[in-house]
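Each remark here refers to the structure printed beneath this line.
The complex appears here minus one protein chain, its other protein chains still in place.
Moving on, here comes subunit A:
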Amino acid sequence: MNTKLDGDLKKIDNFLKQRDVVLQKRKEGDFSLDSLESVQKILLINPDVATFWAFIKEIYEHYEATSPGIEKLIEIYKKDRAHVEKCMGIHPKSYYIWYHRRWTSERTPQMDWKKELKLCNYLLTLDKRNFHCWNYRRFVVSQLKLSLKEELDFTTFKIEENFSNYSAWHNRSTIVTTFKRSKENKNVKENEKEKENEKEKENENENEKTEEQKEKQEKEEKKKINDEEFTFKFQEEFEFVQNALYVDPEDQSTWIYLQWLISQSSNEGKLERINTTIQVVEELLGIEPKSKWGNLTLVFLLREKANKVDDEDKQSNLRNHAKEIINKLIKLDPRHTNFYNDFANSNKSFL
């Protein structure tokens, strides 16, 4: 026990000495690369101190102000990435570390975003639910200007790897939402773009575009073509979700996504969509009658159908059928009894 205590005391002593060195340098306004080394060292002991990360950023800001040239900047941010990756190994879910990564990536010249994407994809194999990684990955994707299709394909890959990867389903929902929004704004954007293009053509002859600007423009144009060619096909998406349901009818991720997907379809084909889905769900319940989520989804669907049909008798039948299923659910899922009783007394469908 004494040896352990001695060991701990030495560690504490070491940490405090290093802390004092770092703080002294900061107080003196020493933003040299020597300071960088000290603070990077102490962060490997405890990566959870915001002030130390802030100091590093200040060192970089000062360094950039000395105009060291692109090669040197690339070098220093490369070293930073290696350091951050070590810290991530200790604390893969630290807010500070991920924020710092983003902050430096944004200012690294000739940033290799493809490599960054590979890092994100690798870290997601270690922890597929790490939302810091997912959030950062969404940012990297926006820098790479990946097309919606490429992003969708990645989520398909992750979901097929593991259907209960809720983070992947969530990411999928953001892609669908983006697609929908871009379609809605298309006309407005087209008019604006026309005006912009005219202005750009005027400026083109005056300004020489840098390599980076040219690359960026190329990427944007490529993405635009890919997005236009890619039509998010709701029918295909429904089939994808239905397949997932058959693989694991008890996983709520798929059911939640299905409910949401139906709510996103336009009013035109909605009743037809609902009828088709009712068929699918009832078929599934034939095989797995105790599927809690299957039964609950059926309730939503029946209620939504009731909201859409004109015939009062039909409405009443649908709602009664829904109520019967709720009673069944109370037996299947007694923990949520209070919720079901409250839910039974309303006619809400959430769709």
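A few remarks follow.
Quick note on the criterion: a residue touches a chain if its C-beta (ideal position, glycine included) is under 8 Å from a C-beta of that chain, and two chains touch if they have at least 3 such contacts; residues count from 1.
Quick note on the criterion: contacts and distances are computed from a predicted model.
One chain of the assembly is not displayed; among "60S ribosome subunit biogenesis protein NIP7 homolog", "Geranylgeranyl transferase type-1 subunit beta", "BOS complex subunit TMEM147" or "Exostosin glycosyltransferase 2", its UniProt protein name is "Geranylgeranyl transferase type-1 subunit beta".
When the full complex is taken into account, the listed residue touching the unshown chain is A:170, out of A:170, A:270 or A:308. Screening A:129, A:222 or A:314 against the full complex identifies A:129 as the residue touching the chain left out. Annotation for subunit A: contacts to the undisplayed chain at residues 8, 12, 19-20, 23, 26-27, 46, 48-51, 54-55, 57, 95-96, 98-99, 103, 129, 131, 134-135, 138, 164-167, 170, 173-174, 177, 251-253, 256, 260, 334-339, 342, 346, 348, 350.
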